[in-house]
Structures are given as C-alpha cells and as structure tokens.
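First the structure, which I've put down as structure tokens, then a few questions once you've had a look.
For this view, one protein chain was removed and the others were kept in their places.
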Amino acid sequence: MPEAILAARELTRRFGGLFAVDRVSIEVESGQIHALIGPNGAGKSTLINLLAGELASSAGSISFRGSPLPPASPERMARLGVGRTFQRSNVFLELSAFENCRLAAQARTPRAWAVHERAALCRASNDGAAKALTLVGLGSRGSVLARALSHGERRALEIAMCLATQPCVLLLDEPLAGMDAAESGRMLELLRQLKHDRGILLVEHDMDAVFAVADVITVMVNGAVLASGPPGAVRSDKLVRDAYLGDAV
Amino acid sequence: MSRGRIALLLALVALALVPVLAGKFYVDLFAKIMIMAVFAMSLDLLVGVTGLVSLGHAAFFGVAGYAIVLSAGDPYAAVSLWTSLPLAVAASALLALAIGALALRTRGVYFIMVTLAFSQMVYFVFHDTKIAGGSDGTYIYVKPVARIGTWAPFSLEDGKHFYYVVLALLILTFVLLRALLASRFGHALRGIRSNEQRMRALGFNTYAYKLAAFAIAGAVAGLAGYFAAIQFGFVNPEMLAWHQSANVLLMLILGGLGNLVGAITGAFAFVLLQDGFESLTKHWLVLMGAFVIAAVMLLPGGLTRAGDAWRAWRERAGDA
Partner (left out) sequence: MDVQTFLIQVLNSVQYGLLLFLVASGLTLIFGIMGVINLAHGSFYMLGAYAAFVLSGLTGSLFGAIALGVPLAVAFGYLLEWAFFSFLYRRDHLQQVLLTYGLILVFEQLRSIAVGDDVHGVPVPAALSASIPLGTTMSYPVYNLFVSCACLAVAALLFVLLRRTRLGMRIRAGASNREMTRSLGIDIELLFRVVFALGVALAAFAGMVNAPASSVYPGMGNQVLIVCFVVVVIGGIGSVTGALVAALLIGFIDTFGKVFLPDYSGILLYLLMAVVLVWRPEGLFREGAV
C-alpha cells in the first residue's frame, strides 16, 4: 500500500484579500507521479512553494510521513528529503554543470565543517554529481559553465541538482518548459524511472506529457482543487473540461 | 608554474628583502600595509566570498587593540604575546558572533545599515565612556613580549623583527584562508553569494554558514587590529570608526573581490594613495573622494581584473 510521504490538509495562503491557495488538500505518494495542472494563476507554484517551505501558510497543515510539520524553512524541508526545482532555472551561473551538482550533493555530505578537506576531492560529492548529471543526460556537458548551457539543458541541470541531494519527494515546477521534443521525451522517461523509489509532484502545462506519465492528476483553479483522481477520470470530468481542458484533450 | 604564482612568489621575495634593503621609514610603512592587507583579507571573506557587504568591520579590528589595553592591568607592564594575542582575537571573534547573530537576521540594504549601526554602537561605548581613556584613547607603552620561559625568539620592539612577524602573519593568514576557501565550507560560502535561495532549497543552513564566516572574519580582523595597535603604540576610538570600515571596503574594490590576492593588492594601493594624497594638500580627502568615485565607476573588477578590463576595452576599440 503506497504511503503518502508528503501531505497537505486544508492548506491556505492569503495575500491580503487574495486567496492564492484556498484550502487545498493533496498527497504525494511514493511510487507515484502526481501531476498538478490548471490555468495560469491557479496557485500551483504557490502550492509548491508552500510544500517546499519557501512560503509560510496562512492556515492548514503539512505532514511528512504522517507526522505534522512545524512551520518549516526551505533548508529543513530539503534535509527531510523534499527536493524541488524552480519554474525559472535557478542554478549557479558562474559554476560549471558539474560544480553545480557537486555543490548540491555536498548538502548531504556529513562533516560539512571539515575545513581542511578540499571540496574538489570529496569522493561522495563527486560521485553523486556525476551520477545525477548522467541520469538527466548531461554526462558529457559537465565542464560547461551553467551560463553557457541551452535553456533545455539548464532545465535538466535544475533536476540534476535536485537529484544530487537524494530526495524522497520531488516537487517539480514546470520542468519541461522550453524543452524540445527529444529532451522532453528523455525527461519523461527519467521521471518514470525515478518514481519507483520516490514520490513526484509535477506541475506542468504540457497536457500530452501529463496524461502520458501521471498516475494521479489534481486540477487547481483559482487557488482551490477542482478535481483529483486518475487521468481517465479527470479527463472526462465535466467541471474540468469546462474550466480548463475544453475540447482540446 | 602559472604567471600568477610566479608574480606572487616574486612579491614575497621582494617583501622579505625590504628590511635588508630599505630604511626604517619603508620598513614601518610596509609593515603597516601588510597589517592592513590582513584586515582586508578578513573582509574579503565576507564581501567577496560570501557576498555580505559589512560596513562595520572596523569594530572587530579596534576591539582587539582595546583588549590588549584592558587586559594589561598596569600600562607599563609588558604582557605576553602568547596570552594577549589569543585573548584579543577571541574578543573580536565573540563580538563578531554577537553582532552577526543579530545582523544576519537581515539581508541586503538592511544588513549594510545594521552592521554600520552596531559598529557605531561599539564606537560610542569606547568614545563616550571612560573605558581606556574615552575619546582620548590610551597608550601602549610597552609592546607585548614574546618570551617563553627564558627564551625570547624575537622582540616586537625591534622594527625589523616586527616586520618579519607581520610578514609571517600575512603569509599564514593567506595560506589558511585559501585552504578554507577550497574546502566544502568555502564552496558553500561562494554558493551563498551566488544564489542563497538555491542553497537553502538544497538543504544548506545558510544562516549558520554566514554566521561562521562572520565570526571567522571578525577573528582575523582582530588579528590585524592587535598588531596595528602595537605598531601604533596607541588605541583610540578612531580605530573603530566607520571611516575605517569604509576604507577597508575601498581596498577591496580597488584590488578586486573574492580571491584574497585582490585584498592584498588593494591594501597596498590604498595606503600608498592615501599617503600620496596627504602629501599633496590639506584637503586631500576631496582627492580621495573623487578617486573613490572614479575607481568604482571605471574599475568594477578592481586592479587584479584591470588587465581583463584593459584587454576588453582594446578589443572593443579594435572592432570600431
């Protein structure tokens, strides 16, 4: 029975009078890809930020493996194993792709305070970085400066950095944005592989990709959950068709 | 060996030869510059590596000098170098820890203002109260003694000995800080400067890292301040003044941020310029002010990057 690693209950976030996230309950289970879709401004990124500890909630609760969490910070969520990517590539531009991943992998290495050890020689970080880069298909691009990578490669680097921290939950904010067909295909295949040991929450606009890969789909409109369930059910849900999907799918 | 390494070694040899080849004036001048270079390196750890622009670093520089005076009960008695130096550095480190713990709760522009404000507070503590002579300051009549048992390896009263002690300090600080920068801790600091949000999202407790950097920088500043006070033979609140903090920032922007060598270069450039301006006119500060403005406008990467800037300019001119 798949367990919910990360769960939110009645999660709410207000900005003044605006309810960006309105009493949303959602679960991310291990072994599943849970897609989060909805029109622009529906609150999807805000929800990701809440789950990642980047934003404080106005009401509601978040629990990790069943235990409720106190208002968390991004670093605490990351240490628990909740990794996230950003909607706009948020990498270290002056470092190479490999150095980006190595820095990410370093977050998990013990004894970070061992100041006499050279970072470049840290076997654990180096191996972790190499593995993460290979997984996303950037194995041969390690020495390229992040600034010099193409947009699609940067999105892949985003994910590699997240993977280098060995998360058990992945919160991915539009990872496929700006990728071409080949890159998207590779990424989706990667996600299918990754879900076996992890839970993945995926915000995406590419409907083909979503319906190809998701096990569960939640639709958000105006900050609230409109519908949630297996792809087939969501696709044929009348409310969802009216509000978002239309006749396109 | 790379060109940079060779240049460094040559500079080192030149520095080592100063007391042999030059008179007291230059020995004292270069000793002063080297002390400022250590001070500048400590700030580079904060500004150039971690991205924390502190406008209050002089507080940690000055407190070390006051620690000497306050720990010596009798102003004419000689204290031991081996006890007073760790004490002074510890005082600076603790002050940095205390101020950093509060100041690092803020970011960006706030942080700059808060560091300035706290260092002003420290300034007022020494200026307005009667501690160590108040606004007049106190003399250090006898320099600390480096005796262990009956063996005295060197005497700080001797200008040349003092010079070599300071040179050793400069080299040691440089080597240790470089090692720090190459460690995982150092890499994390650079990551924080580059993209703190990302670092937090990866799981780094950036507050703790920044606080550690702040305390280390404070301790090294104290190291410099200790020797500055001894060389000067006098401590007064002006060592803690915010003009001192601004000066050391200026050294960094002159020399170039983030690689420690820039800090050393900047210290040399600044002290020599200051002396030069002072000899020109009573109102030398206006020259300094104009120079500061010009330097920042024209040399965004500092002198160590001046070569790059020159090449880039020539390339552009060549295209035209």
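Just so it is clear, A and B label the chains in written order, and each chain counts residues from 1 on its own.
What we mean here is this: a residue touches a chain if its C-beta (ideal position, glycine included) is under 8 Å from a C-beta of that chain, and two chains touch if they have at least 3 such contacts.
From a predicted model like this one, the values you see are computed outputs, not experimental measurements.
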item	value
Displayed chains contacted by the hidden chain, counting the whole assembly	B
Candidate in contact with the missing chain, chosen from B:L9, B:A22, B:A77 or B:L102	B:L102
Candidates B:L12, B:I112 or B:A182 - the one touching the absent chain	B:I112
Residues from chain B at the interface with the omitted partner, ascending	47, 53, 55, 102-103, 105-106, 108-110, 112-114, 116-118, 120-121, 124-125, 127-130, 242, 246, 249-250, 252-253, 257, 283, 285-286, 288-293, 296-297, 300
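Criterion: only the chains that are shown with their structure count from here on.
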item	value
Centre distance in Å when chain A and chain B are each reduced to the mean of their C-alpha atoms	43
Partner chain B, residues of chain A touching it in the complex	52, 54, 73-75, 78-79, 84, 86, 90-95, 103-104, 106-109, 112-120, 122, 125, 161, 165
Contact set on chain B toward chain A in their complex	179-180, 182-188, 191, 194-195, 197-206, 212
